[in-house]
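Partial complex: the chains shown occupy the same locations as in the complete assembly.
Chain naming follows the written order as A, B, C and D, and within any one chain the residues start at number 1.
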Amino acid sequence: MSDQSRRRVHRSLRHHFRRKTKPGDRPGTIVVDPEAPKPQITVIAYTETDLVDCRVEQPSELAALLEKWPVVWVNVDGLGDADTLNRIAEIFKLHRLTLEDVCNVHQRPKIEPYEEHAFVVVRMPHNTEGISTEQVSLLIGRNYVLTFQEFEGDVFDMVRQRIREGRPVMRKSGPSYLAYALIDTLIDSYFPILEQIGDRIETLEAAVLDNPDESVVSEIHAVKSDLLVLRRAVWPMREMISGMTRDQSPYIEQSTHVYLRDCYDHTVQLIDTLDTFRELAGGLLDIYLSSVSNRMNEVMKVLTIFAAIFIPLTFMAGVYGMNFENMPELKMPWAYPALLLSMAVVGFGMLAFFASRGWVSFGSRKRPPTD
Amino acid sequence: MSDQSRRRVHRSLRHHFRRKTKPGDRPGTIVVDPEAPKPQITVIAYTETDLVDCRVEQPSELAALLEKWPVVWVNVDGLGDADTLNRIAEIFKLHRLTLEDVCNVHQRPKIEPYEEHAFVVVRMPHNTEGISTEQVSLLIGRNYVLTFQEFEGDVFDMVRQRIREGRPVMRKSGPSYLAYALIDTLIDSYFPILEQIGDRIETLEAAVLDNPDESVVSEIHAVKSDLLVLRRAVWPMREMISGMTRDQSPYIEQSTHVYLRDCYDHTVQLIDTLDTFRELAGGLLDIYLSSVSNRMNEVMKVLTIFAAIFIPLTFMAGVYGMNFENMPELKMPWAYPALLLSMAVVGFGMLAFFASRGWVSFGSRKRPPTD
Amino acid sequence: MSDQSRRRVHRSLRHHFRRKTKPGDRPGTIVVDPEAPKPQITVIAYTETDLVDCRVEQPSELAALLEKWPVVWVNVDGLGDADTLNRIAEIFKLHRLTLEDVCNVHQRPKIEPYEEHAFVVVRMPHNTEGISTEQVSLLIGRNYVLTFQEFEGDVFDMVRQRIREGRPVMRKSGPSYLAYALIDTLIDSYFPILEQIGDRIETLEAAVLDNPDESVVSEIHAVKSDLLVLRRAVWPMREMISGMTRDQSPYIEQSTHVYLRDCYDHTVQLIDTLDTFRELAGGLLDIYLSSVSNRMNEVMKVLTIFAAIFIPLTFMAGVYGMNFENMPELKMPWAYPALLLSMAVVGFGMLAFFASRGWVSFGSRKRPPTD
Amino acid sequence: MSDQSRRRVHRSLRHHFRRKTKPGDRPGTIVVDPEAPKPQITVIAYTETDLVDCRVEQPSELAALLEKWPVVWVNVDGLGDADTLNRIAEIFKLHRLTLEDVCNVHQRPKIEPYEEHAFVVVRMPHNTEGISTEQVSLLIGRNYVLTFQEFEGDVFDMVRQRIREGRPVMRKSGPSYLAYALIDTLIDSYFPILEQIGDRIETLEAAVLDNPDESVVSEIHAVKSDLLVLRRAVWPMREMISGMTRDQSPYIEQSTHVYLRDCYDHTVQLIDTLDTFRELAGGLLDIYLSSVSNRMNEVMKVLTIFAAIFIPLTFMAGVYGMNFENMPELKMPWAYPALLLSMAVVGFGMLAFFASRGWVSFGSRKRPPTD
């Protein structure tokens, strides 16, 4: 499993720096990944009392919705069709650099204030096939929130439910509160993933002290790589949220600031935990190495004890195996038992010597050395 | 014991990032831990001359107290009943995010100024079952201090006694002085815990130099994890206290600033000590590894000495154990003693060689190698 | 290959600090590297509708072009002729320190505002013969961009094509947009190189876990040196780009700022990836060392098992090879088979002992230890 | 000696965080260490022409002196009597937090401006029984400097002598110059102690390369701990001095600023040297470990050479020690010398093989491996 997780992690790392536009391409060039899923547009628009919740086939239908409703959440899943994206961009007056950023799904989280809207990039964590992060782009405008996701399936179902159930705070507030709710949900979705990493570290801690083998090393490496992936996503998020409250974009309402401050606290807590895990994971390798050294010591001692006991005895036997004619001991009747006795004395003497050095322990041993 | 402490430490680390609210929950949602103890409300209210010190059964009784007394300290132990907490929140006009923070007991220390009060989160250290920290939330209002604690039992008894004894400074000052007294007491309670960690490091220092075994490694790891737990609690406390003096909340009186500056010095001293301990603990692992290497060296030398002395001798004996017919030495009467003599020469020669390399030391050896 | 790459990397590192001017030379002294290629001047000048794209033999021809066209891009490949460079410097009124910087091709990326133009230094990555960076100097004036490159061949062909194709944005905009297009292209050209390093790290990860040998160490070292080369080039680029938007040079138009902000994001992404790679490469050495220790452990175990099994057996054989006259066992007819039996018992006993310690595994072994 | 120094160092480390006041004590509570020496008050008061230099028995005598003289230096050695300290505090109008800081002798260096005086804490190094630092508190008032020291004996004798000798600059200047002179002297007293540590590092460098044993490790650890003690004292001193010039306390005269700037340079130099020593000491452990590895390598080679030469020879002898009836070689007259010859060939062949690998060096060996 460690191999698999390693490979998966690595792929997500490489994802981060692979750009689809070629060097020298016109800025704002949209290069669509042919394997990316086609865009699916869903809309939830609501007033305090009313609600429409539908799937939209043509981007052109959006214009009408935007005119009619005070808060419109347009969600686009999949970035696999340049034409659709361009038509959406036209309706929402996206800067072409913004559209490029939406499609180049390796952006760091950031906020960019434009005249028409605030452009926010966040990253949503996934742990389905190894830890990776999906780019979610938000455009917060006067009466809309436009979100782009790479794939279908997200963590926003709870938000949708809160809108549908007509929770008053949600339904009364404007798009910036909706955007906050989405970002908050996304940030909260990091916590269960951190919990899983915490469990993996705990398992590793037990393994490294009790029964370390080589798979521990690659698992430590996998955990550290996973933490790097998360760190790359979470660190800039802190700055981004503080930018949302600080930069005074007209589309982030003042009343949302107190909520964003809460969000900010959560990202700080995430960073804190990531750093702690990082230190713990780093410390595990040290423990592993010391444990390997200890076991080698153990092996060496066994070898030394056997060699040191039997090599002298074999020598003694060798002496009386010689064929000299003039070896008076050979003829003495008590010589053989005497020699056996002295061999026993030498052997047990060595054993006592090693026991005195603590290399041999008789009786209870608490932790048997294992491999 | 090291195993136990490790497990305990780890649990408290994981505590830090486990949130009870689910991603996507409405902000301000209070999710009560069903195992948490039920809230117990106690009140100490005083003027310069008068004092009431009682347990309150119903939150509604608090309103009357607040109206009558110039300084009211309401302390809530236990967060296990959403209803009670909501009723308290109503009386004190808590923002729903504030109440969420009170119940999500993994907040970093922070200060948040609200219109009605200043909201302060601090963490109280415990060393009953491994080092962990308990969240204490303070709300400092016009004429009250409202504190929430996770469990009964705290370090504030000395403060209660000072109020009851009618110490003039305490009884004359307002809620911000009371809040200071509580925070100061809490910060001072870190010092004895650091002292204990200092003792553990000292013990480890002795162990690592005199008699290192594998339990040392896990104990070093446990100490480092404990230091991480404390660091996570203390670092943001520094910022928090400096925020209390800087942010000009109307509820933190100017006259308290000089005391808070003193508090600030104490947290800096704590951080200083934590960093020093961290470096010392880090250095211990290096010493341990070098000590393991040294002992392996020792084992290797013993093996080498035995092998290098007896293997050549055994070979010599083997030669004269051969059964060739034409071996004139076998018939010479002085050959056997001559061979024994040359064996002795070879053996002691090897010994002298190793002694010249310092591998064998005759006479006094100061520190016997141990395992 | 690792040796070669190491040598190449190192050369490029040393390049960085080798200056051609001698200590004490007059500031602004141009010392031409005799091996440097001779300057080749090419010009692309355009209006929204018109275009000239030619090679210029004499610097003096530039003056006429500058007067006539609204946007002139003068590109100089090769710095091998002081006279030509001086004549160009005269036409464009270069400060003599600027010209010195152009020729001393080890500058860090930077921006310096002059009265006549903004002077920008960037570094273009190459991976033809090991990773190295080439200095590209840009002078952005009222109606021109003057670029100096060390060698012919660059990453700007896409920009040339966009100009020639008459892309409206490009053709309508002034020199600062052209400068942006060049810098953006150059920064984007780092991404494929990072991708290659990512592949090398991936290969190393596989090697270090499956089949580590000494070449892995030198390849890790080579990767780390390559990352150092790139880091030295990319880090100051971030500051430089932020300086372009901040320093309010009149030659960097306001309308270009939004594009430069995009550039800035890309450099931050580069730095992010470099740091991640750096950590991964650093971690690989730890894994390698633990892997070497593990293999040594494996070797030790094989030795110990052989020695511990056969040394006692050899001793037993030695005993009955002695020539004492009084050895009653020798005459017993069942003694020999009995001894063989006890030898088998001892041998298999030892084997069982080692199997119980996990040193010997019968049946399937997942990962054969290799060298 | 290393053991002793370790213990001493550690004690001074633990000193740093042991507070005498209990958590929850009233701020400003003075808890006197019963073992601390009783306060001894000495006074030097001077004008440009006049001087009084006496020991004062009762704090009450100080009031008269303060009224009469333009510059009064009151020095208190020993903090062992709460009553005396309280009476002094009353005369000089010390804030009760200040008096608490004076008595809690583990303060970090700092400056605190009060209305009546500036309160400065510095730490004086001692190397009598291991490196430790003593707290010296200075109160700089309108016409006095009040100093508190933990013990009798300090580095200020040169300052006293300069006052007594009537050096004009000293005698003409006010209390802030006197305070500067004291602080400057104290900072300069760190230099000889750093010199001693420099000598210890030099000795360690020689030991680690020439003759490393386990005592080196504990001495490196001791040096690093000593550097930690000094760093804790010196780092905040830099900030403190810069605070003295920046904070515009009326009691630090403008004319003293140029001298304090000089002081500041000295602390920066101290920090510089501490950091360099720290790096050197850190590097020594790496060298030690590589040296231990090298020596183990050496031991292994000796073992391998002996084993690889004699084990095959012993086998050859063993073959011809067998008792088969049909062993024609045994009867050939030249077989024995032929075997001896081939043994010699094998033996010297092995030796040549190892020499070709560089494991055996004949002739001069420069550095004999030692333990």
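We adopt the following convention: contacts are C-beta pairs under 8 Å (C-beta built on N, C-alpha and C of every residue); 3 or more make two chains touch, one makes a residue touch a chain.
Keep in mind that this is a model prediction, so the values were computed, not measured.
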- Note on the structure: Of the identical subunits, 4 are placed here; the whole assembly in this file totals 5
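Criterion: only the chains that are shown with their structure count from here on.
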- Query: If you take the chains that touch chain A and keep only those that also touch chain D, what is left?
  - Reply: B
- Query: At the chain B/chain D interface, shared numbers over all numbers used: above half (same) or below half (different)?
  - Reply: different
- Query: What whole-number Å value describes the gap between the mean CA coordinates of chain C and chain D?
  - Reply: 41
- Residues of chain C touching at least two other chains: 321
- With chains as vertices joined when they touch, what's the shape: line, ring, star, complete or other? line
- Message: If we use the touch criterion from the header, which chain pairs count as touching?
- Response: A-B, A-C, B-D
- Message: Under the definition above, what is the set of chain B residues touching chain A in their complex?
- Response: 3, 6, 10, 13-14, 16-19, 21-27, 95, 97, 100-101, 106-108, 110, 112, 214, 217-218, 221, 224-225, 228, 232, 285, 288-289, 292-293, 295-296, 299-300, 302-303, 306-307, 310-311, 313-314, 317-318, 320-323, 327, 329-336, 339-340, 343, 368-371
- Item | In the complex, chain B residues that touch chain D | 155-159, 161-162, 167, 169-170, 181, 184-186, 188-189, 191-192, 194-195, 198, 202, 205, 209, 258-259, 261-262, 265, 268-270, 272-273, 276, 279-280, 283, 286-287, 289-291, 293-294, 296-297, 300-301, 303-304, 307-308, 311-312, 314-315, 318-319, 321-327, 357-359, 367
